[in-house]
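Let's look at chain A:
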Amino acid sequence: MTNHWVDIKNTDLVLIMGGNAAEAHPCGFKWVTEAKAHRKARLIVVDPRFTRSAAVSDFYAPIRAGSDIAFLAGIINYLLSNDKIHHEYVNSYTDFSFLVNDAYTFENGLFSGYNAEKRNYDKSTWGYQIGEDGFAKTDPTLQHPRCVYQLMKAHYSRYTPDMVSTICGTPKEAFLKVCQMIAETSAPNKTMTIMYALGWTQHSQGSQMIRTGAMVQLLLGNIGVAGGGMNALRGHSNIQGLTDLGLLSNLLPGYMTLPGEKELDYATYIDKRATKPLRPGQLSYWQNYGKFHVSTMKAWFGDAATVENNWCFDWLPKLDKPHDILQVFEDMNNGQVNGYVCQGFNPLASAPCKVKVSGAMAKLKFLVTIDPLATETSEFWQNHGEYNDVDPAKIQTEVFRLPSTCFAEEDGSLVNSGRWLQWHWKGTEPPGDAKSDQEILAGIFLKIRDLYKKDGGAFPDPVLNLTWKHKIPAFPSPEELAKEFSGKALRDVTDPKDPTKVLVKAGEQINGFAELRDDGSTACGCWIFAGAWSEKGNLMARRDNSDPFGIGQTLNWAFAWPANRRILYNRASCDPAGKPYDPTRKLIAWDAGVGKWTGSDIPDFKPDSAPEEGMNPFIMNPEGVARFFAVDKMNDGPFPEHYEPFESPLAANPMSPNNPVARACPAARVFKGDWETFGKPDKFPFVATTYRLTEHFHYWTKHVKSSAIIQPEQFVEIGEELAKEKGIDSGDHVRVKSNRGFIVAVAVVTKRLMSLTVGGKKTHTVGIPIHWGFLGVAKNGYLTNTLTPFVGDANTQTPEFKAFLVDVEKV
Partner candidate 1 sequence: MALQSLDITARSATTTPSPSARGEAVKVAKLIDISKCIGCKACQVACMQWNDLRDEVGTNVGVYDNPRDLTDQSWTVMRFSEVEVEAGRLEWLIRKDGCMHCADPGCLKACPAPGAIVQYANGIVDFHEENCIGCGYCITGCPFNIPRISKKDNKAYKCTLCSDRVAVGLEPACVKICPTGAIVFGSKDDMIHHAEGRIEDLKERGYSKAALYDPPGVGGTHVMYVLQHGDQPELYANLPKDPHISPLVGLWKGITKPLMSFGVGLAVFAGFFHYVTAGPKKVEDEEEAKS
Partner candidate 2 sequence: MNALIQRYTARERSNHWVVAIAFVLAALSGLALFHPAFFFLTHLFGGGTWTRILHPFIGVLMFLFFMAMAARFWGFNRITPADRQWMKRIGDVLCNRDQNLPELGKYNAGQKLLFWVMVVSLPLLLLSGIVIWQPWFAPSFPIGLLRLAVVIHALAAWVMILGIIVHVYAAIWVKGTIRAMTRGTVSAAWAKHHHRAWYREMTGK
């Protein structure tokens, strides 16, 4: 989230799209109810299904699963052509005026630089025109044909309301109604919040869907303001913390990135990331990359990390390619993986195309699961009748099941969607032999380190030199780990302006990432968490909910990263002169008297930079402004473009009907052999989408009696029209099959899944809730990922669970 849960109460309009907040985030959804009750806010839901969120909405518009970019692009077109944009905001705070490289083109569905063989782009033409001064060229009049504004206008003019209706199946009037409601928030004192979740991320174009949403918000001036923002609703209680701490295969903590295989030189690695300002007077905060990086390496390797050995840069893995979940199972399926450790992960249920995942795991020598529950993954080798019809005699994988604690059985911090690190205390002791994850991992690590010490082994340095200064080495405590990621001074840290002034004494916890240094004097496990545990104590454990400004900015409740800042880009809530656009929802403002930005939030800005200095609000970008044109940051194009899902009912992409390459996302990775597993609409005519139900949490709560009682048995949802066509009544059992397998479930026939006219053709949607499996106290069922395709988003490789093709028949 750019904003946070409580802040949603400050909005005037909520757009829930690519998510179902009421269903999947009922507790957070209370802030939508607050906004409706106390600000007369309106709620719009755009979804293939009339969801629980839609049940309490003011307006609902149906959409075909996987066509969200077309819808949002249509909104962009509406806002631009009806002049419903926040002019001062976009002119001052975005790249509207930036001139784009002349070689950049977009033709017939493809951006310049496409390599059809490798299915990727050479992104060298996707950039700004750089002047002789090294700064990007701009045209503040916005008249230049190569300025972002003009290019964007041309790009999105193609998304007319009729085109949107053709692609999305949304009735034109409904689409225009949504546009009108949204356009009202272009007024400086009106704001909209967008709440989305896996309904946007789990597409082959998920990242671009989110980007398009963000572009709408930028046009309206709704980023950085109270009640606005792009708000990703995270699912697992600590999935935000997982990405923050860099658990993705290509990341280091705090969204730093691992070097690629060609980045063998430390200085080049840092230079590329420590970006210099692209416009005069801009902060370009990533210039501090080196400080964050060195502090991480000091936290990991302590005294072994020295300036001479480039802070152990050589010990970091150098990526040949992304090693995301799909890649790992592809490698496993090709027999290239010996062992796999599943920590709090149930890939047999959670990864796409169960038959492939199950086959891949059968090729392992060993599989370790660390989980509080008996997961399907840990029993993938066992025959569970129709639900897991395998022959154990043919599977030689040795499986180790290590019972772990669940969140309520341990102390620690969880990061919520609003980036709050909230400390929690265990409610009960773990049952049986369950151990906490850190105890299990410490045990494995210490054993391996002993083996290395005794027998030696390949590449011993990172193992033997890893910092491990825990009071009880076999049990690193949550407090010790929290202090480590927050960071401490190894030597006295002094003020760069006044070297005699000591900011933090050696051995003390640091107060924030501003105190981090690249000379080895600080250690910090995750720079964005810096200061969460300072000398003042554990700030994550704070529970002071006082709200002095009455807009939900409770700065003394827990700790929000970065720097306890609650709303990102909050400088953008003020006009260029530093006055809030809406004083009733003031976040910060320039206080000329004290020469500082002050208000209800921690400024996301250089705190003493006066408005006259011309520094812009988006300090993490070297331009200082927000980007409509993504330059080279996205793999599949600098402007979001609609492509069909890999399995779609349309033979061609209506946006570029003559280019088969541009039917589905041209830059999405598809493994050899997986093309054949995709189904075609002649055999699988219906759009399927998978989703969660409020009664259950993922594949966990089917182990919980009370949750099993309130939603006991697997079902699929079918619209009345399709049900009639197929002779299916509510309560019948139906077989839903894709080109990869089938499931059998009870049919819930409903008005809430409407048939849509897409590309002139009637299109039906089949809704498939996840949650059931072959273990637990709920009625056993099929794993829904039996059906889903093995393809992911072009940028994140998040699997395309939300749009694929199936057929349905009565059993």
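In this text, a residue touches a chain if its C-beta (ideal position, glycine included) is under 8 Å from a C-beta of that chain, and two chains touch if they have at least 3 such contacts; residues count from 1.
Selection criteria: all candidates are chains of the complex that A comes from, given by their letters.
The model shown is predicted, which means the values in this text are computed figures rather than measured ones.
One candidate from 1 or 2 touches chain A in this complex, that being 1.
Across the interface of their complex, candidate 1 is touched by residues 22-23, 26-27, 29-30, 33-34, 36-37, 40, 50, 52-56, 58, 60, 694-695, 705-715, 729-732, 746-752, 754, 777-779 of chain A.
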